[in-house]
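Single-structure report; data block below.
The complex appears here minus one protein chain, its other protein chains still in place.
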Amino acid sequence: MGQVDLIQVSKRYGTAEAVSAVNLAIADHEFIVLLGPSGCGKSTLLKMIAGLEDVSDGEIYIDGNLVNYARPADRNVAMVFQNYALYPHMTVFDNIAFPLKMTGVAKSETDQRVRQAAGALGLETLLDRRPEQLSGGQRQRVALGRAIVREPSVFLMDEPLSNLDAQLRVQTREELLRLHARLQRTTIYVTHDQIEAMTMGHRIVVMRGGVVQQVGPPQQVYDEPANTFVAAFLGSPRINLHAGRLDQGGSGATFVANGTAILLPPRLAELARAATTEAALGVRPENIHVLLDPAATDGASNALPATVSLVEPVGSDLYVTATTGDLSWTARAEPRLPVTPGQTIGLRLDLQRAHLFGESGRNLALAG
Amino acid sequence: MAIETEFAELRPPADITRATAARRKGPSLYLIAIYGILVIAAFIALVPFLYVISTSFKDTISLFQYPPEWIPSEPTLDNFRGLLADYPFVRWMLNSFVVASAVTIVKVVIDSMAGYAFAKMTFPGKDALFLVVLMTLMVPFAATLIPLFIIVRDLNLTNTYAGLILPALASPIGIFMMRQFIETLPTDLENAARLDGCSEFQIFRRVILPLIRPGLVVLGVFTFMTQWTSYLWPLVIGTKTEMFTLTVGVQSLRSLFTVNWGILSAGAVLSMLPLVLVFLFLQRYFIAGSIAGALKE
Amino acid sequence: MGKRILSFADRRRLRDEAVVDFRHGFINRREFMLRATAAGVSAAFAGRIADAISAPAPMPAPSRWAKQADATITFIKGPHHPDDPKFWDTLKQEFEASHPGITLNPTFFKWETMDAELTAGYASQPADVVYLVDLVLAKFVNAGQVADISADVNAEDFAQEKAAIAPFTWDVTDFGGKTYGVGALGAAFGIFYNKDLLDKAGITEFPQTRDALVEAAKALTTDRVWGFQFRDSFPNYAHWDWLPYVHDDGGDVMTADLTAQNLDPKAAAATQYLADMKLVHKVSPEAGAYEWLTGNRPLFEAGGIAILHDEFPQAAVWEVDKPVSFNLGVAQAPATTEGGEQTTMGNFGYATISEKSPNKEAAWEFVKWWTSADVINPYAAEIGLQTVRTDSSPDFKSKLLQQVQTEFVPKVQGVQLAENYYEMLTNIWPEVERAYRGEQTGEEAMKKAGEVVTGLLGS
Partner (left out) sequence: MHDGALPAGSAPPGTVIRMATLLIEQSTAEAAPIPHMRLSRQEHERLRRARGRQRALTAYLFLLPNAVFFTAFLIIPIIFLFYLTFHNGGIITPAKFVGLDNWRRAWSDDLVRTTIRNTVYYCLLAIPSVFVIGMILALCLQRIPRGSGPFRSLFYLPTLTPYVTAALIWLFIVQRDFGALNVTLGLFGIPPQNWLGSTSLVMPSIAMLEVWRGVGFWTLLFLAALLALPPELYQAATIDGASAWQQFRHITLPLMRPTFFFAVVMATIWNLQLFDSVSILTDGGPSNASATVVWYIYKAMFQFNDKTGFAAALSFVLLLFILVLTLIEIRLLRKPA
């Protein structure tokens, strides 16, 4: 059983509020990711669940019982630290065996469970080495071994991959997912890397300034961002977001920003009616199509002539940044498209998938 | 072979950090100057000892010829023999050793515990208590001598090892050093141990203590040395000669009425020997582990 | 707790197995640790401190009927000889043999910290018999720590002994008509001189007057020999060399009745006289040049000083233990004028009984035994100190000590016992030192010294 419930959980350091009134129900076996920029309170929240930080307000339940005042060891949780926190003066075997020794598990059983965990992580040959003799990846796996061997009801991971090189990070990510599939343990995973969040989490919790911005499956949070922060935070390269005004003109609603006017399709026009005049339009690069012949844009309400300012080939795609009047747009195009800076091209915006944000950045498409 | 030597020059010198100046070929003027300063300083540090050592081998008559002989013409061991025969010198050395090691062992344990509490735990009155610890450093020991003596005497501990050992356990310097040292340890290690099911005491014993071993050695050497060379307290608390420590014993050789300089210097030399050996043995730790660790802000 | 009398050897064996001697009963280490920690924290312990603070609670006086036997007398004195502990082991056997039932426990304080050890002792639980030198006797009597032994001293069975002890000692130990101690032994101070150097300079008879001393010193001084030397710094007890000259001129730290200062102007001439030895006649080394134990004595032994002020017990060393290579003579400090009075100063110690001692009778038995002629004399001879008995004198191996005992001791000028005497000397001496360095004249020095004494007499 790995059910974790957070009710109005807050953390205050003096007057500053690091985490404010977080409500979250984490189902058993779920792999949930806490995502947000550094200093948004995600690690603090994790440590509160682990019991390494006191809860200033609110309640945390694991498997239905209140753990606010329980010792970390009594919460049946295991944690993998960002810098692994291996005991430098113990061998790999002792490091993994330590939790079992501390809770009085018989020597023989400890031996068997440690070898089994080491086997699962490919550490059989390293058991009598010391942490400083291991590579980053190996150390990370020892930290994992120490967590697994306890068979806790909840895994807590604090940016475990951030110290690994890019190539190893991808490989370890897959291993973690396979591990979760096999062990089916509830896992709360903290990261600031959106790709990790998107690829690993059943659900993502986007946080900023201690406040939960949005909770939901990755694709849904990507497709229907709750506000401009979530929209900007997810997706690489970043969403094109421009602030402007809405005119309820004769031929329907138009969005005007810095001299560029865009006629809104009926779906967005509908939403525009409820908004005040202030609004922001968000279009993802993959929803902007590059037209080599600028002439093709005249007549279409959602196509604009633009001059190319930056061309970024990334192998699988080509990112073209072009400006219309004062607004700059980044579009994703075919990798071998013949485009050079300074050239004038056409940009066709797929407004069906665009987002309209009202005052305080709220996505007008979402209720409430 | 030629190729090998030819390449030798190309390889960078073994340790670029330690001797940046040594790169130049042959002993440069710079190095000679440095060695010169060190030799002079070592000479000045050593001369007083040489004098005492040479005096300890002279028989007292030839002690004050003009000009004094540095190397005694006919060295004798009479002083050492006289010292060991007439005075319970070995007993004094045993006392000093028992007291110094007992205080060191107890101090290393209780100071690291107090240091851990001050460094890593939160409890009401923590800052106030630590200020008191620092303030007591500033009270001159001579002033508390009488009140302390009355207490120890009322406990009937005069002329006992306990009377020599217990008061020395109240010195605050160790707590200050240990707090500074333990504060440098990363908190994640403790948190990992807490998660692994350790009680505070188990964390202290299995995680903190092994990691601060260099600090413990520094504190150990420091406490042993301070106890070995302490004079005022053992002087007042030990009235029977067989309860003197070395420092008190050597000083009593200079009794008011007759001064036997040969015996006195022999006493000084013998009282120095054990401490020098302890230091040589632990010296590597004393530097490597080092006080610097204890001082990182 | 039943009392188990163990032989000395057993007690030492048990002692070494770290078994703690806890008020004559024995408990093992574990129980001791329990008691120590319990004592460390228990309320009773805090109460103990309250008692020590409120008033020195007198120990419960043992009832008169307690058997005379089974008493242990602790005796504390300063070491007078490197082998003193050995001498006292034998004295202990002799005393216990002649006094069955009383065990003697001789202990020593160190001269350098005598004050600290004695004060601490009196503050909690002092030895039964304490050897007090006259410098500190007044202070501890004044503090009510020394028992009034007039009854025992004036008893008939002691009358004969009392008469045999030098009268000046009874004046010293008399405070307000009561007697607080019995004179034991001490040291007289005066002049040693190198007879060979004097003969070489044609001086056949040691100078008796100050002017004669100056002339002799000048004649004796060469580039390798100082004609005359005396102690000049306080840690070396220099005031003992200065006081005889002051006394010859009728001066002293205080007047005879200890009510007023007696330095200004009486002591000015003597101070100037000694200062001029260094500054005008240049027969003495510069002030502070030679420390007493590492300077004056080795220099005198090596023939570098002709006439030296020092403590007479040193004669035992220079004549017997480690004989010097020349003929040695002793003399008193010279008189001011022809036929004038010559003073010998002395610092004597007294056997006293502590007010807090539970075994005052047994303590008195020991005092009587120790100060008796057939015990004190051989002991004094052994350690080379002068006794205060007038009926007999120790058969010193050293002839000079014999001469000092018979000629000089009867003329010893005792110390002026006011309880602030030590503080007066400590504050007077810096002024005398300034005179010795020529920073001020004898008169100016004594003017300030007089003010110091008057100030301290007032408090």
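Which chain is which? They are A, B and C, in the order written, and residues in each are numbered from 1.
Just so it is clear, a contact is a pair of C-beta atoms (placed from the backbone, for glycine too) under 8 Å apart; a residue touches a chain by one contact, two chains touch by 3 or more.
No experiment lies behind these values; they were computed from the predicted model shown.
In the whole complex the chain that is left out makes contact with A, B, C.
Contact with the omitted chain, checked across C:D115, C:D174 or C:D321, is made by C:D115.
Screening B:L83, B:A102, B:C198 or B:V250 against the full complex identifies B:V250 as the residue touching the chain left out. Checked against the hidden chain, the listed residues C:N105, C:S150, C:Q208 or C:S233 yield one contact partner: C:S233.
Across the interface with the omitted chain, subunit B contributes residues 15-22, 31, 34-35, 37-38, 41-42, 44-49, 51-52, 55, 64, 66-68, 109-111, 113-114, 116-117, 121-124, 126, 129, 132, 135-148, 150-152, 166-167, 169-170, 172, 175, 180, 200, 204, 225, 228-232, 246-247, 250-251, 254, 264, 268, 271-272, 275-276, 279-280, 283, 286-287, 290-293, 295-297.
Summarising the interface, subunit C meets the missing chain with residues 37, 40-41, 45-46, 49, 53-56, 112-113, 115-116, 119, 122-123, 138-140, 142-145, 232-235, 285-291, 294-295, 299, 419-420, 422-423, 426-427, 429-431, 433-434, 437. Along subunit A, the points of touch with the absent chain fall at residues 5, 7-8, 23, 54, 58-59, 66, 68-69, 211-216, 226-229, 232, 238, 240-243, 278, 280, 307, 309-310, 312, 321, 323, 326-328, 330, 341-342, 357, 359-362, 366-368.
One rule holds for everything that comes next: only the chains that are shown with their structure count from here on.
Chain B has the Cα centre that lies closest to the mean of all protein Cα atoms in view.
Farthest from subunit A, judged by the mean position of CA atoms in each chain, is C. Averaging C-alpha coordinates per chain places the centre of subunit B 38 Å away from that of subunit C. Chain geometry summary: the mean Cα position of subunit A and that of subunit B are 56 Å apart. Between subunit A and subunit C the centroid-to-centroid distance comes to 90 Å (mean Cα coordinates, whole Å). Contact residues on subunit B toward subunit A in their complex (touch as defined above): 186, 188-189, 191-198, 202, 207, 210-211.
Per the touch definition, subunit C reaches subunit B in the complex via residues 18, 20-23, 32, 36, 39, 45, 48-49, 52, 76, 78-83, 85, 107-113, 116-117, 119-120, 123-125, 293-294, 297-299, 301-302, 311, 313-314, 317, 321-322, 383-384. Residues 47, 50-52, 71-73, 77-79, 81, 83, 85-89, 98-99, 102-103, 146, 150 of subunit A are the ones that touch subunit B when the two sit in their complex.
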